[in-house]
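The complex is shown incomplete by one protein chain, all other protein chains being positioned as in the whole.
Read from first to last, the chains carry the letters A, B, C and D; within each, the first residue is number 1.
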Amino acid sequence: MSLREVLTPFSVWKRVLDAPVSIADPFSREASEHYRGFHKNDMETCIGCGTCEAICQNGAIDMVPVEGQNTEKGDSGLRPMIDYGRCCWCALCVDICMTGSLTMSNEYTWVDSDPDAFRFIPGLNEPWKDKQAGYKRENGRVLSGTTRSPMGELHANERIDNFNEICVGYTREEAILEADRCVECGLCVATCPAHMSIPDYIAAVRDQDYDRGLQLLYETNPFSEVCGRICTHKCETSCAAVHEGDAIAIRWLKRHIVDNVPLERRVELIGAPKPATGKSVAIIGAGPGGLTAAYDLAREGVKVTVYEALPKPGGMMRYGIPEYRLPYDALDRDIAVIEAMGVTIKCATVVGVDVQMEDLRQSHDAVILAIGLQMGRGTRIPGSEGAGVERAVDLLRRITAGDPTVPVPETAVVIGGGNVAFDIARSMARLQKIKYGRVGLTLTALEDRAHFLADKEELVEGDEEGVLILDSRGPQEVMRDPSGQVTGLRTWAVTSIFDAEGRFAPAYDESDEQIHQGALVIEAIGQMADTSLLGDALTEKLEWNRGRIKIDSEMRTSEPWLFAAGDAVKGPDVINAVADGHRAARTVMEAIAQGEVVQ
Amino acid sequence: MFSFQPDRSEYPQPGLDGKLEIDLETGKYLKLWHGPNHPGITGNMSVELTVCGDEVVEGKTHVGYLHRGFEKLMERRTFIQVFPIVCRVCVPEPDFNEYCYAAAVEELAGIEVPELATWMRTLILEMGRFNSYMMFLGGIGGALGLGITGQWMTYVRDLMLDRFEELTGARIYHMFILPGGVRGHLPEGFAARMEEVLQTAETYLADVDKVMFANSVFQLRTKGIGVIEPALFEPYGVTGPNARAGGVAKDVRKDSPYLVYDQLDFEVATGMDSDIFTRAKVRRADIQTSIDLIRQILKKMPKDGPVMAKLPNVLHWKIPRGETYIKGECSRGEYGYYLVTDGSGYPRRINVRGPSYTHAMALLEHLIPGTNISDVAALMVSLHTYPPEIER
Amino acid sequence: MMRDLHALLTPRHALGPLEIRRENLAFVTLPASNLRGFLTELRDTQGFSHLVLLTAVDWLEEGQFQLTYMMNNRARDLTLGVRVMLDRTTAQMDSIHDLWPTAATYQRELKEMFGITFPGSPRLDEEFILEGWTDLPPYRRDFDSLAYSQQTYAERPGRVTHDPREYMKSKLYPGG
Amino acid sequence: MKDIDETFRKIDATVPLREELRPRTVTTPDGQEITIEPLKDYFCEAAPKVHPKAYFQIVENFYNWARSNSLWILGFGTGCGAIEMRPLMTPRFDAYRYGVQWRPTPRQANLLIISGYLSVKTLKRAIRAYEQMQGPKYVIGLGSCTINGGMYWDSYNTIKRLDDYLPVDLYIAGCMPRPEALLHGFIELKKLIRAGKAEGTNRYAENFASYKAAQKSVIKDWDMPDYNW
């Protein structure tokens, strides 16, 4: 121990001259720009998907109803409530938030003597509403995937000269990747008309448990093979992932499940129907609505007979949707499962001709009407009467049936912007390609491209296949040469398609007139039901609602023995028809069980 | 100066089983609880001392006051949910947990971390090491009644916490090193502000050298006391500065370089005497290394680039069956995570290897007999132990 | 390097196959009775003198405990995880506290948290982390932490949550 | 929030009293044989009493004013929150300027800060520390884990609600709360004390039995007297 060692420490006395380092006012000290303080939530952006609750390792988040937030499609109406007696400010909830509505402020002081006061709904009277600083995720949503795994498709060149299916379906790897992105919030379930248990079957794909997946599918939909291909997949618009990235490919995953379960295994998995009850039900129309009801009823042990006017069952699924979208063997497999449940399908049997309504009523406990919208509407513009103008549904039906008299001219014009218009346009384009080696097809629609009723894929694929898609064109006249031969379609430009109330009301600009060349004009503007099979007496007896048979929410018509389902009463797609079919079957079951049906 | 020879006539003798025979009811011995509520204890733990006069004849470490069952809780959480809780295992230097856990998960899940993220991680770890050493210097001063180092070091540490706050969004539990990368980039002007802090730190450290290391009282109370024989290093699993003070240059950063340490230029500080003073001195040198490393990292790191790898959907992230061990050199020695997965969405087992586990238990119990009661605090602090990583 | 070592020691200690995790980390399984000899040889002739950690993994479904002795050779930067499988019902293993005194702490913890005994290990039965524990050893897989916590410690009442899917069902299509 | 899992059996065993705490006869160094009862020897058994308010409100107000201006904190870092108390004791945040200081022993302190989660083992020490403090005394729950279990909500070894076991006057949310939030807490506590609302000491005395029952329900090896001051 030297003197130096004794004295050196005293040299730090120089510090007494330093300015004090104390923070003068610690109470108003702002935390840093990215501080993870108390939460903020943008109530309008939030969709109440509960992903924050799912990821919270502290069980700190509850999803609660909040006044002013309504439950609607794609928004549960719930909002997160955070228990600050649990939270650890890790901000995983912010990172996983599907919409980016949940953020954090840099506010950090919350002192209270009441321990129950620390529960808080961000976005609802938050004291730090105006504070801009605080944690926001820097790299976007990185904790769950944002991009869809692409669906393998035939190239336009490979598909334009044939009717082969375009989508090849997901491989296992692609499907797992896609299924992995699902956060299982279940917002989609409410949007699906049949309320399929979407998150559950996606989980089954993830777990590679196709058997479970198939069972889940069949609980709510006997047309998984069909819906996995051509469903209008409105569920995907409600998907939480759509807010920052692509929606989960729910439809393709559904298809992936059925693709992976062979037909015999499906019947095995579903199991035998309940023992026969001795009841019987007649169903008119073997479309998705009628066959779904048939499936449900058969599962319950009811003897079901389906009467179908056309030579093969399937309705619009077979005779409306082209083969390249829905191969016939896929449809056949779905129908085979339904038939395996003991459903009898009498094809080429026209009710009203081969068998009378009254007979059906006499010989069955109940009758379900599921006749669909089989008649095409015409525009009835000048020149639309006569040869050279066809209705899309008729033409599609003839193409399916292999009718050799289907006209295939070098040039054709399609009127309409819905899926049917695209179906006929693209079918006709294929026929033209096969016959002439090139496509000469124009599609005109009232809507502009942003408002096409058809799926977005249809537009893309139509473009790829060489269909000339002209949007915002209103048909005025079918042009004919002096011999009466159709030469084209005259259209005016559409300036707007919706009125102030959002009702469909196109307005035209007469000065912008065009004539589209074509030896054939195909009208695909709408369809209607052919209810003539009911007969005058029954038509008179039934109650109607704006041209459709009036039904209540449980699919009952005004006649106690008659029920109706499908496009003819509700519309307008397969999954809605399936949902109707279920509802009708349920009502019929209840009714015949209680002996309500009075003959 | 003066020498003191204790009267050891009443010292306990080993019995037949080799253990000391301490019969408290003879009145010769006194039990003294050092902690958990005691100013001279490093955190919430306690040492049960048996004293004979003012000499300690036996010490038993008691831990578990901070036991939250982390390893059990981790088994109940998905891989992403484990992320927020790992840092709680060690309060003063939480980032090592985040790094080790993230690296273990990345290894088993086969995730490649972007380059910038590895630099950021190194930066964070060095900042954390700096902070931890600040706590140590304050603690060792405090244990010997030298309050001023504690005051200064806490202030300097707080300046570093401000940098942590602006970078990570939190002061203590940064939760910044996510499996797959890190959560963000450096804020604008960060390097300049960091340099300010480092310079302030250097002026204070220069004063600490004067007031503490050059202080005769400090030297008298620490030199030659609490010596760990280098032969004990392996049997007792001694790592880090505790081993380096005994001439063994054990440092995972050099022995088994991780992150970007192989691209950084630094020397491992060592000492020879293996006593309290040397351990403090080695750590003092290590602080300087840390400061240099932070400067190097800020200079060498890529200016831009991604900081997160693409993760699978973390809500149902499953990792194939496997096990791995990831280690790093924290301020106290080898810190490691042993992760076992079983193919499910939850870890099968996570074992945290905190350096304090060996230092504060077997080693401390071995060192304590024969010391003076008044030196126990300094001895404990000099081993630099944090109880939460012992009991987890 | 690891492979050479494995080839060298396998005949004597009946080692299982070597599982290489990365260049400097591998795992190997061996019968419990061979552990002591193997560790001694590793320590004394192969330079694996640092016992990094000793812990257990509960494979409840397989009825086994896995003990992992993590051994490190600092000079060659090699880490070898030595695994021993124990029957879960007996759960007993030789103590190695005389090879590494620090192992006594690990063994005390394993006794308390897993219920694995190491006869002869010092202070094995003393409470280590827990105090007044009366239930199953908590790190065993069949011990349910949440259920125990809910039964033992009161939670603040009054919290309700809603599943978005079920809630939407009740609001939008209660009948199905 | 998960529902309570009733299927998991709970073993309701108590731990026998440790050997050294049992009554026994010993021989003193001078040869006498004496009976000792350690638990009785070391502690006073009297239960706490409710401290009445001063007869005149103005006097009580004065007392409260005085109490509010000398918050002496027991330096017992029970959990991780203790790390943010260090900055308060040092010049940067300098809590001393608000009349707050730290004391090493319960006898000199009147404010117990439970800094975060409490394991059962620490709870036992915290109860003893609290009981040894001089009234009127106050308890602050620091961090979310004192409110509703925080991130250790499913741990088998930490309590969830501090107010079941100790009378808490104030909670500070955060994980962990910043030093500034703690200072806020002190100011709030002062306000409570001045308003005469920080009556934790009396609440503890009034509800002594129920507090004890709750404490004993989680501390299986209850080897101390019910009250020891």
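The definition used in the following text is that a residue touches a chain if its C-beta (ideal position, glycine included) is under 8 Å from a C-beta of that chain, and two chains touch if they have at least 3 such contacts.
Keep this in mind: contacts and distances are computed from a predicted model.
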{"item": "Name under which UniProt lists the unshown chain, selected from \"Rubrerythrin\", \"Sarcosine oxidase subunit delta\", \"Autoinducer 2 import system permease protein LsrD\" or \"ABC transporter ATP-binding protein\"", "value": "\"Rubrerythrin\""}
{"item": "Chains in view that touch the one left out, judged over the entire complex", "value": "A"}
{"item": "Contact partner of the left-out chain, one of A:116, A:499 or A:590", "value": "A:499"}
{"item": "Touching residue (missing chain; options A:11, A:237, A:485 or A:539)", "value": "A:539"}
{"item": "Hidden partner chain, touching residue among A:166, A:392 or A:459", "value": "A:392"}
{"item": "Residue among A:37, A:199, A:388 or A:416 that touches the chain left out of view", "value": "A:416"}
{"item": "Of A:143, A:179 or A:373, the one touching the omitted chain in the full complex", "value": "A:373"}
{"item": "Chain not shown, touching residues in chain A", "value": "232, 373, 376-378, 380-382, 392-393, 416, 418-421, 446, 453-454, 476-477, 499, 503-508, 510, 524-528, 531, 536, 539-540, 542, 544-549, 567, 571-573"}
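Here, only the chains that are shown with their structure count from here on.
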{"item": "Centroid-based (C-alpha) most distant chain relative to chain C", "value": "A"}
{"item": "CA centroid of chain B to CA centroid of chain D, Å", "value": "29"}
{"item": "Whole-Å gap between the CA centroids of chain B and chain C", "value": "23"}
{"item": "Residues of chain B touching at least two other chains", "value": "64, 67, 69, 72-73, 76, 84-85, 155, 173"}
{"item": "Where chain A touches two or more other chains, by residue", "value": "21, 31, 57-58, 62, 83, 85, 88-89, 115"}
{"item": "Chain C partner contacts - residues on chain D that touch it in the complex", "value": "1-2, 4-5, 7-8, 10-15, 120-121, 124, 147-149, 153-161, 164, 217-221"}
{"item": "Residue ranges of chain D in contact with chain B within the complex", "value": "20, 26-29, 74-80, 82-84, 86-87, 89-92, 104-106, 117, 119, 121-122, 125, 129, 151-152, 154-158, 175-176, 178"}
{"item": "Partner chain A, residues of chain D touching it in the complex", "value": "1-2, 91-94, 97, 141, 144, 147-151, 153-154, 161, 163, 168-175, 177-181, 183-185, 187-188, 192, 197"}
